[in-house]
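Notes follow once the structure below has been shown.
Every protein chain but one is kept in place in this view of the complex.
To keep things simple, chains are lettered A and B as they appear, and every chain counts its residues starting from 1.
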């Protein structure tokens, strides 16, 4: 099979892949703005030249560090999901299953950011939202590895 | 539409996508070498086994940390751009607009590294070069999400 039938902009799985991945990119971009917001709000800068412009010294701040941990968690989890979901799409999965996995992953990562860095909600909210994304990525990578085993 | 007309190695947009993305990969590889260089120059290592080989203790150094912040900024911004520009390419954009966005993003990220970690230039040089990349990625992801909305 060549991939023409899959990489077709009429194929709902490929459309979903492109749509939800763009939503995740926009969410990750928002993390940079959220960090900048917290840096200005708490006057906590990492670069001496930025601190000097605000008349303060370089320092760390718990609110800034929390947003940065949420951002780093995105960097650890989302780019590998892009690769896993691309491979999974080529294993010719059921349209319904694939689209719902894309939706669940995207929703879980938005939720993760919300409970981690926007409005801190007690565990297991963060662990659960992280875990959903983790297992979906793992499932997709495992399916892809089995399918293209050689 | 299937993607044959886009993912064609004669298509200037696809060629540009592959060329500029490779240039960005090479730039990111250079960050690792730049960090190593600063580590040896300032004898500031993160691992006890590396510090011991140079007869020093583990310590952090401002010059090393500056290069590492520039590298982390790449990790936050460039992989999501790869995904955004892939999706954007499939929205069938104008060849001129697409190629110039690829060029502008690539130039902005090279500039960002230069003013952040090679030769520190006062703000707004760093903010501007970061912002150009940020808005291009945001624009591409937004266009892709709108195009493949379902």
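Note that in this section contacts are C-beta pairs under 8 Å (C-beta built on N, C-alpha and C of every residue); 3 or more make two chains touch, one makes a residue touch a chain.
Source: prediction; values computed, not measured.
Among A:22, A:113 or A:144, the one in contact with the hidden chain is A:144. In the complete complex, the hidden chain is touched by one of A:3, A:51 or A:104, namely A:3. When the whole complex is considered, the residue among A:26, A:46 or A:75 that touches the unshown chain is A:75. Although one chain is not shown, part of subunit A still touches it, namely residues 1-4, 7, 62, 66, 69, 75-77, 79-80, 83-84, 87, 90, 120, 122-123, 134, 137-138, 141-142, 144-145, 147-150.
Those residues of subunit B that touch the chain absent from the view are 4, 7-10, 12, 15-16, 18-19, 21-23, 25-26, 28-29, 31-32, 46-50, 53, 71, 75, 78-79, 82.
Note that only the chains that are shown with their structure count from here on.
After Cα superposition, the angle needed to carry subunit A onto subunit B is 120 degrees, rounded to a multiple of 5. The geometric centre of subunit A is 18 Å away from that of subunit B, both derived from CA atoms.
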